[in-house]
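Every protein chain except one is present and positioned as in the full complex.
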Amino acid sequence: MKAREFEFIFQVAWADTDAAAIVYYPNFFKWMDQATAELFKSIGLPLSELFNQDIGVPLVEAKCQFRRPAKFEDEIRIVSRPAILSEKSIKIEHKVYHQDTLIAEGYEVRVTVRINNGNIVSVQMPARLRNLLLGGDVG
Amino acid sequence: MKAREFEFIFQVAWADTDAAAIVYYPNFFKWMDQATAELFKSIGLPLSELFNQDIGVPLVEAKCQFRRPAKFEDEIRIVSRPAILSEKSIKIEHKVYHQDTLIAEGYEVRVTVRINNGNIVSVQMPARLRNLLLGGDVG
Amino acid sequence: MKAREFEFIFQVAWADTDAAAIVYYPNFFKWMDQATAELFKSIGLPLSELFNQDIGVPLVEAKCQFRRPAKFEDEIRIVSRPAILSEKSIKIEHKVYHQDTLIAEGYEVRVTVRINNGNIVSVQMPARLRNLLLGGDVG
Partner (left out) sequence: MKAREFEFIFQVAWADTDAAAIVYYPNFFKWMDQATAELFKSIGLPLSELFNQDIGVPLVEAKCQFRRPAKFEDEIRIVSRPAILSEKSIKIEHKVYHQDTLIAEGYEVRVTVRINNGNIVSVQMPARLRNLLLGGDVG
């Protein structure tokens, strides 16, 4: 069983730069978060639909290693690879490229939860996501 | 030799929240970055002064574990503890509290560099910072 | 009847700068928003308490004129002056200073609303806020 990979491509916005004329580091985590949202869209399970059902996938852990800076309007490609950690948690590895250079790599560990009036309760992963991660048809 | 600790206290801004009514996770890294900036100020070495000398302390690695969400106008206290990793790199551990509850903990690994016209060259750590980390007087 | 003035003082964060080594302009609006949150706190009506009662004060209009750039760790002082526009709307004028120089000025027009499951309904302004704006005692 091979993990599927997802790609997210965009250009660095002026908003994401800092006074050193490179991308402000927390924005790499924002990018990972956006890559994850794109991943969910591409399997037909947009996070906005889950959100409307009070389901979210908040973080329990995130890490990133920064190898090269990114600059304004650089084309960035993020390759994301999700994996099951448990019935309620997933790990998504992200590799961040500028052209063919790996400029950063990291991961997010997320849990599936129900969010209701400020209460957050851990719930089972949506079947569609689970199937995808187990290599099944996403369709 | 004991590591010194630094505190940074603030309230969660509306800007830092997301549609789940909790803090958007990359903002925990922004907070760590701000805690580090406060640490440098408190030892008499503001990052803005270093920046005016083309010295910066960019990230090579950052990690955070998220235990509890933070909400709008929660009072947050970050306790930061810097350590020397090498002649050119430091590691700063950050513990994030709401009241007496540890809600997140993580670290940043940073290198001291000279930034000039887009070129970034690793340089030795400023003596003041090194002395501080070796337990000496910061004055 | 004189309008009351409120002050909000802080230093420019690295997060708020851009690749021109000045503050990214939308952050002036973020600052205005934070100055408004501080104003509400200082009259004993924190926006987080209103939010817990499903009351918000979203924007209907915002404008800013930018006279001088702001830089990393500049000390910024925002002087805010609220006024009643109608039973349901207020206008808050903000002047942004670096030392004694006016670097930006603008305003926000906000309405008081009840936000519930994505429905937003205009409501009357909280009496405490109204009294303040009419020059009465805020206590």
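We just call them A, B and C in the order they show up, numbering each chain from 1.
Going forward, a residue touches a chain if its C-beta (ideal position, glycine included) is under 8 Å from a C-beta of that chain, and two chains touch if they have at least 3 such contacts.
These numbers were taken from a predicted model, which means no experiment stands behind them.
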- Note on the structure: The one of C:A13, C:L45, C:C64 or C:V79 in touch with the missing chain is C:C64
- Note on the structure: Of the candidates B:F6, B:F40 or B:F72, the residue in contact with the absent chain is B:F72
- Against the hidden chain, chain A presents residues 13-15, 30, 33-34, 37, 41, 46-48, 51, 71-73
- Query: List the chain C residues touching the unshown chain?
  - Reply: 19-22, 24-27, 29-30, 33, 51, 56, 58-66, 69, 71, 115, 118, 120
- Residues from chain B at the interface with the omitted partner, ascending: 14-15, 17-19, 21-22, 24, 26, 71-72
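FYI, only the chains that are shown with their structure count from here on.
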- Item | Equivalent-chain rotation between chain C and chain B, CA atoms, steps of 5 degrees | 180
- What whole-Å value do you get for the distance between chain A and chain C if each is reduced to the mean of its CA atoms? 33
- If you average the CA atoms of chain B and of chain C, how many Å lie between those two points? 28
- Task: Provide the C-alpha centroid distance between chain A and chain B, rounded to the nearest whole angstrom.
- Result: 24
- Residues of chain C that touch at least two other chains are 14-15, 71-72
